[in-house]
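The complex is shown incomplete by one protein chain, all other protein chains being positioned as in the whole.
Letters A, B and C mark the chains as written, and numbering starts fresh at 1 in each.
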Amino acid sequence: MTRRTVPLIIGFLAGTIVLGKYFLPQNAFLDSLGTDVVNWRTIVAAFALGLGAVNLLGTHTMRIARKEKGWDASIVLLASLVTFTAIGLFKGTTSPVYQWGFNYLYQPIYSGISSLLAFMITSASYRSFRFKDWQSGVLMLGAVIVMLGQVGIGELLFRGLPAVSSWIMAVPNTAGMRGIAIGGALGAIALSLRVILGLERGYLGGGQ
Amino acid sequence: MDNKTIAFCFLVAFALSSLYAMRRNSTGSGIPIRRVPGLDAIDEAIGRATEMGRTSLFVIPAGAFDAQAFAAFDILGYVARQTAKYDTKLLVVNALPEAHTIATEVVRQAYLAEGKEKSFSQDSMRFLSGGFTAGVLGIYEREPIGANFLFGSFFFESLTLAEAGQKTGAIQVSGTANTHQLPFLVAACDYTLIGEEIYAAGTYLSRNGAQIGSLVAQEVGKYLSIAAMILGSLYFTFRSVFQASQTIGGR
Amino acid sequence: MSSPWYERLQSIPKPAIYATLILVFLVPLIRPMGLPLLMSENTRKAYEYIDALPEGSIVFHSIAFNPAVDAENWPQMLALVRHYMKNGLKIIFYPTMQEGGMYAERIRSTYAAEYGYEYGEDYVILPFKAGGESAIAGLKDFWSFMPSDVDGTPLKDLPLFQGFTDMRDVDVIVPCTGSSDGLFYVSHLNAAYGTPIIMAGTAPVLPFIGPFLASGQVKGAIIGLSGAAEYEILAGVPGQATGAMDAQSMGHLLIVGLVLIGNLGFLYGKRVNGKNGQNGRRS
Partner (left out) sequence: MADTVGTYLSGLLIVACFSYLFKENRAFTYAEHLYVGFAAAQAIVLGWSNIKEMGLDPLRQGKFILVIPLVLGVLLYARYYKPLSHLARFPLAFMMGAAAGVTITGVIDAQLVAQVKATMLPMTNLNNVVMVLGTASTLAFFLFIPIGKKAEGVKAANGFGAGNLVRNLGRATIMLAFGSSYGYTVMARLSYLVARLQFLFGRIIPLIPD
């Protein structure tokens, strides 16, 4: 009985308290309790992080122990994980060593990985903008007009292009995205209500 | 009336109509649901991965831990039951610690439900935290991926994952409610669930009566929103036309 | 060479596309071509506002970006800072994102000397404060919130802060960011003191601040790399954004060209093969 019912009650209470704080902020008790619940979630999530770290350590230690393919890279991962966790915990994230690692190891890879997007957006445009039917035609036309309308060279090709491009962004784009957002909001509310009411329980074993 | 009051009334009405529709419709039969090709494609993708002896990869991104993550859990539960049934390899990547713990539970329960508890391995649940884009790119290179599922609150990494995933030859099925990332997923994946389709996925896949009841409430909400927009606009149209004619008449 | 030309047009290998993209960027970067730029009204307003400030006015420059978006924010910041220095404005840098301090240090180590700017007298770097919105709201209680600068020197010992009472003495606030920091400055400092705000932001920031631009709380906005390039030209300061815009234009042209090539092959192939369009999966 406790195996199912207690978790459902906990979920219901947590959800309704957050809703209560939002709709009745003038109620001091609900307001502070609601703030508590949101902060508590951060604390519980921090504990969950430990589970994630255990998973990462386990997977890679195993890979090294079994000399699986790519075990040498796993050593790199464990070394960087352990070193920077230790420096971060004991010397602080503002210490010069941590900052050096942050500036010259973490940031270049971070920015390098984000800049792969330039390549991806180019090849994805080439691959997927094909005039297969009227719908893909509209998709392609929208992309090409706005792309050219944003740079000066587009105005050289056709003078009205920047104006057309900003109209598309301001009117049909807003309409389409707004419609999707409204539908998405309804879906999110329906699903969240099902969670609060205890109708979604895949993590408790079975949905029924 | 301010937005919050309207929102509150709407929420109460929505909850009550959900509950009513759920009771009326506890068996779920008789209500037709439109086909969602992206969801039908899940079976196709897993089937092909199984035939080719490849891995199914499920990625839940680093965005917020919110309803989109719940929707991803629903779909993950279904995917995990299928891979358990066909004894094909499943790999799940999580970037958020909360999502990692819950996803692990969802997959474990799915394997249990199929009587394949022994096939479940912790090693197939990967936690990658903030470095997950690079981590997934690495998995693409090392694992033979046959089906690539990308579901949840994506940010700028969506295109990198979808476009690089295409190179693996996997069938890619994705979904998000983040409107700013939808164009990229639509362009680069084989099938994309758009916005609310991901929230309805659990209902669609399970055909659970109570959940279909809540879907009915969602539909009612949609009709109400459309009606409010059209009627509101007509009201403002007539008001402005009326005012214009009044000023002309008054001259 | 078994496949006909129209099929090869549809399947240019990805590595070839990637290599072409790098080349298309490098050529104009190394030899700028001076392609035309559009000039947006928001950038012009931002420039005119800053340019009209009398010498010695205090600019409060907030830094809230990191390497993921510095491709857009850093050229904006550099163009702005060069303009401040050219016009003899005093600058207070305030990082509200952990990585932000790094960019202020770059000004101190590389660019300040160019204009003969002295630390402490002409510009000061404040320390990073965690807390997002509260780190901005806290500025209202300036002296207890911010006793010393990034090096730990008490602010009251620095010449720039002689006679500084509180944020009311700041003439303009310039948040440079890819996040919602700009809104926090609007809702806390502009609301309390009416301090004018000039935004410098990445492309997604524009929709957020649109309403405040319309209401005049935000006086002007520099958006994206194109905004940075426009500002460099208006202020007549050197920078990398203008050169980068040539590369951007060429990149856009390359993508449009690739789309055209792919479609040429596709449509011709469809005429030859009848209706055997490939790859038709999509929801």
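Everything below uses one rule, namely that a contact is a pair of C-beta atoms (placed from the backbone, for glycine too) under 8 Å apart; a residue touches a chain by one contact, two chains touch by 3 or more.
The model shown is predicted, which means the values in this text are computed figures rather than measured ones.
Put simply, the missing chain touches A, B, C once the whole complex is considered.
Annotation: of A:Ala65, A:Val138 or A:Ala163, A:Val138 touches the absent chain (contact as defined above). Residues 14-15, 18, 21-22, 25-26, 29-30, 32, 70-72, 74, 202-204, 224-226, 238, 240, 243-244, 247-248, 251-252, 255 are the ones on chain C that touch the missing chain. Within the entire complex, the positions of chain B that touch the omitted partner chain are 3-4, 6-7, 10-11, 30-36, 65-67, 69-70, 97-98, 101-102, 105, 128-132, 134-135, 137-138, 141, 159, 164, 179-180, 182-184, 186-187, 194-197, 200, 215-216, 218-219, 222, 225-226, 228-230, 232-237, 239-241.
Contacts to the hidden chain, counted on chain A, fall at residues 2-3, 6-8, 10-19, 22, 36-53, 56, 70, 73-74, 76-85, 88-89, 93, 100-101, 103-121, 125, 134-136, 138-147, 149-151, 165, 168-186, 188-189, 191-193, 195-196, 200, 203-204.
Here is the rule we use: only the chains that are shown with their structure count from here on.
Chain A has its Cα centroid nearest to the centroid of all protein Cα atoms in the structure.
Ranked by C-beta contact pairs, the top interface belongs to chains A-B. In terms of their C-alpha centroids, the spacing between chain B and chain C amounts to 34 Å. Inter-chain spacing, taken between the CA centroids of chain A and chain B, is 14 Å.
Residues of chain A in contact with at least two other chains: 114, 121, 123, 125, 127, 129.
Contact of a single residue of chain B with at least two other chains is seen at positions 156, 186, 194. On the chain A side of its complex with chain C, the touching residues are 93, 102-103, 107-108, 110-111, 114-115, 118-119, 121-123, 125-127, 129-132, 136, 140, 143-144, 147-148, 150-156, 162. Within the complex formed with chain A, the residues of chain B that make contact are 4, 7-8, 11, 14-15, 18-19, 22, 65-68, 70-71, 73-74, 77, 94, 96-98, 100-102, 105-106, 109-110, 112-113, 122-123, 125-129, 133-134, 137, 142, 156, 159-160, 162-164, 166, 177, 179, 182, 184, 186-188, 194-200, 202, 206, 208, 210-211, 214-215, 217-218, 221-222, 225. By the touch criterion stated above, chain A contacts chain B in their complex at residues 19, 22-23, 44-46, 48-49, 51-53, 55-56, 58-59, 62, 69-70, 109, 113-114, 116-117, 120-121, 123-125, 127-129, 139, 177, 180-184, 186-195, 197, 199-200, 202-208.
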